[in-house]
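Only one protein chain is missing from this complex, and each of the others stays in its spot.
Chain lettering (A and B) follows the sequence in which the chains are written, and residue indices restart at 1 in each chain.
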Amino acid sequence: MTKAPANQIETKTLNVSFHSNQVLKNIDIKIPAKQLTAIIGPSGCGKTTLLKSFNRLLEIQDDVKITGELIVDGTDIMKPGLDVPDIRKKMGLISQKPYPLPMSIFENVAYGLRIHHDKKAKALEAAVQQSLQEVGLWNEVKHRLHDPASRLSVGQQQRLCLARALAVQPEVILCDEPTSALDPVAAQQVEKLLLKLKKDYTVVLVTHTLRQAKRVADYVIFLYFGRVLEQGPANEVFTNPKSAEMKAYLSGEIS
Amino acid sequence: MIASVLIVIGSLFFIVLVVVLNGASSLSLEIFTQTSEGGFYLGKGGGFLNAIVGSLLLAFPATGIAFLVGIVIALYLQRDFLHPGIAQFIRLCLDILWGIPSIVYGVFCLTIMIAIGMGGGSVFFGIVALTLLEIPIITRSIDESIKMVPLGLKESAYSLGSTKYETSIKVVRKQAMPGIIAGILLGFGRGIGDAASILLTVGDSNYFPTSLFDQTAALPTMILNLASMPDHIVQRKAYAVAFVLLIIVLLISIITRYLTKKSSKYIIK
Partner (left out) sequence: MSSTLKDTILKQKMVLIALFIFLLSLLSLFIVQNVVLFALFLVVFIILLLRHLIHVTRKLYNLLGTRIMMIITVSMIFLFFLLLLTLLQGSFQIINDQSLAELIFSSNWKPFSGHFGLFAVIIDTLIVTAVSMVIAVPISLLTAIYITEYAPKKFRQMIRPFIDVLAGVPSVVFGLCALLVLVPIVRDSIAPLFGVSTSSGFGLFTASLILSIMVFPIIISLCVESFSSVPLALKEASLSLGSTKWETVKKVLFRASGPGILAAIFLGFGRAFGETIAVSMVVGNQELIPSTLFGPGQTLASLIASNYTEVSSIPILASALIFVALLLFIVVLIFNLLGFLVLRRASKRWKY
């Protein structure tokens, strides 16, 4: 096993613009491995855009221009000629609203394994079970694995999406406000899961609730209108903010 | 307002009623079991089994080919593959093709048939004409339902490491399934009922076609032929054929409802 470098993701002067409207400006950040990094900031400041640029998901949209370096595991993944699906496989995405695939619960988790041919048919069921257990969904769905995934509750769907992402064995889990569409109980479940997962994965969490960031984050990045104003270990940033905007954000004057 | 509702409902009901009443009364078993040889057009016995078979032989292959072509184009029109501007241009072309009167497709095929010296009409060119007619219909209907696939779903598929091709074939296709089914059946309905394109391309026959290059009868052209006969009793037989067409259209609608409901089980909203 190769030793994971201290910084899993690093960006150098990353710029992103949609339709000639610059959303991210000169982003230079470091995301430490096997920790939970929270990206916080007022809404509309480019948090989601930054998150989706990590696994090159922005490219499927119209009229996007991305420049700069994006270094994952010591390799610049913005270099042309790389196989983008393989990069994405390494980074699971949990979106704001859960989007299970239009298939059964079982097939949802098995999908990633099937397309990558990672597992033989026999091992497939075991792998699916393991992923579902990891997110605590197994006992809830083991009797109806072949029901449509759309029949699950939203909270269950979100955990299914997590299980689906874990099945392909990513290194990084990107979460885009994963609890904002959920009821409080389900949100707490997902939050606990993320805390558990950071032992084995690098977790990047976009959140607009400050309290959530304070509860779970090890490392914090503060985005303000497309710029990174602060980054550092969570306790440092929260107890000792340097910029005026961060102070205002912490005191709840801007949200 | 009420008056206009009455006019619309009245006239449409009237048409259905005329066909159903007259058609049902001239239906008989022999109509479904015999071909039109031996004077069906002259007021003697016989049936239109050959037209039913002919119509199915035309519409099924045409719908099949048009579906294969249509779904491929519709998937390719996604922004994942094609610049949205170009896709818009192709949509415009398809809309124009959809709007072209079907007789133009008939003339197009007839031109080719004359050019290569096969002017008599055949099953093959009937299928070609119907395929051309159905491609824009099926493509645009599938395209509309693919447009509805949420971006988040595609992002999910991509972030699991799917290639563009896998995302389209395995995820987008499943999500768009109800629209795809509706599109296929819409195309089939148009194909089996269209007379103008077939009129110029398949000729006529009292027998079952035995090869691709035989002439054949079909339901819509048979209505035309029967209706143009001077004898009133023969003319009324056209109602029976029209009744069968009406039943087919109704069946298609019922099947569409059933299948779209069934296939939307897995759809993510």
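As a working rule, contacts are C-beta pairs under 8 Å (C-beta built on N, C-alpha and C of every residue); 3 or more make two chains touch, one makes a residue touch a chain.
The structure displayed is predicted, hence computed values, not measured ones.
Only one residue in the set B:I31, B:I252 or B:I268 touches the chain that does not appear here, and it is B:I252. Touching the missing chain, out of B:G46, B:P61 or B:P220, is residue B:P220. Interface with the hidden chain, as seen from chain B, comprises residues 1-2, 4-5, 7-9, 11-12, 14-16, 18-19, 22, 69, 72-73, 75-77, 81-82, 90, 92-97, 99-104, 106-108, 110-112, 114, 119, 132, 135, 139, 163-166, 169, 186, 189-190, 192-196, 199-200, 220, 223-224, 227, 235-236, 238-239, 242, 245-246, 249-250, 252-253, 257.
Heads up, the rule we're going with is that only the chains that are shown with their structure count from here on.
Distance from the chain A centre to the chain B centre is 47 Å, each centre being the mean of its Cα atoms.
Contacts from chain B toward chain A in the complex involve residues 79-80, 84, 150-163, 166, 170-171, 174-175, 177, 265-269. The part of chain A that touches chain B in the complex is made up of residues 52, 55, 57, 60-62, 85-86, 88-93, 95, 97, 99-104, 111-112, 115-116, 148-150, 161, 164-165, 168, 174.
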